[in-house]
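Mind having a look at this structure? Questions to follow.
For this depiction, one protein chain was excluded, whereas all remaining protein chains were kept in their positions.
Entry: chain A
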Amino acid sequence: MNHKTRTLGYRDGGPIVRFDKVGVTYGSGTQALRDVSFELESGGFYFLTGPSGAGKSTLLKLMYLALRPSVGQANLFGVNVGRASRNDLPLLRRKIGVVFQDFRLLPHLSVFENVAMPFRVRNVPLADYAEDVDDLLRWVGLGARIDALPETLSGGEQQRVAIARAVVGKPSLLIADEPTGNVDPDMGARIIRLFIELHKLGATVVIATHDLDLVRRSGAPVLRLEAGELTQAPNSSPLMKANL
């Protein structure tokens, strides 16, 4: 075992994500990831690319703690997630905002309530977050749809609700799985601008995308997956920040 991967608790300024020889094999026997090792610096802005089925979503699931590695070690905020207790997971997840590929809004809750979800599960009183949620929804252009149910929204609007929910708690780590996959280029650009704003506030951002054009233009460091293997990893130099 690599001595560098021992977990000694989170140190400020260290890598926010560190994978060491991580492999994932699904119950069906599919080996989705193989021998993946990399580090993400705190405060960085990263793209994750690769063809469909390469394992991008699987890698992100490990990062947002929906999955534990089958082999190897994944560290988030200095915590070995394979060993983290069931009670520790919620506390780690609260530092992470996720935009799921399929949005995952709760269909019986209004736009406001969907976005407020991260506060409610933390038992934060309504008065303490109502204004933040309102402001954020206005900012993503949904000020008039606050009480609407998700099914009455267009795909792009639903996506913006999902994004608002991911960023509303000001997460340290923002993970987005193909957030521009289902929207027109214009909306895609606006969404990326939102992530850049968040990045400027100090969040580490990881975006999985097919849009190689967008990746090239941004000049941000890239992780590339092909058939479950990492074929390109970001340079781990701390100065390697996006040219945004």
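We take it that a residue touches a chain if its C-beta (ideal position, glycine included) is under 8 Å from a C-beta of that chain, and two chains touch if they have at least 3 such contacts; residues count from 1.
The definition used in the following text is that contacts and distances are computed from a predicted model.
Student: Name the absent chain as its UniProt record does, using one of the following: "Cell division protein", "Fumarate reductase/succinate dehydrogenase flavoprotein subunit", "GMC family oxidoreductase" or "Fe-S cluster assembly protein SufD".
Tutor: In UniProt, the chain that is not shown appears as "Cell division protein".
Student: Which residue among A:Lys21, A:Arg34, A:Arg93 or A:His210 touches the omitted chain?
Tutor: Checking each option in A:Lys21, A:Arg34, A:Arg93 or A:His210, the one touching the absent chain turns out to be A:Arg93.
Student: Just one of A:Arg18, A:Lys56, A:Arg145 or A:Arg165 touches the chain that is missing; which is it?
Tutor: A:Arg165
Student: State which residues belonging to chain A touch the missing partner chain.
Tutor: Its contact residues with the unshown chain are 64-66, 86-87, 89-91, 93-94, 98, 104, 106-110, 113, 117-118, 120-123, 126, 165, 169.
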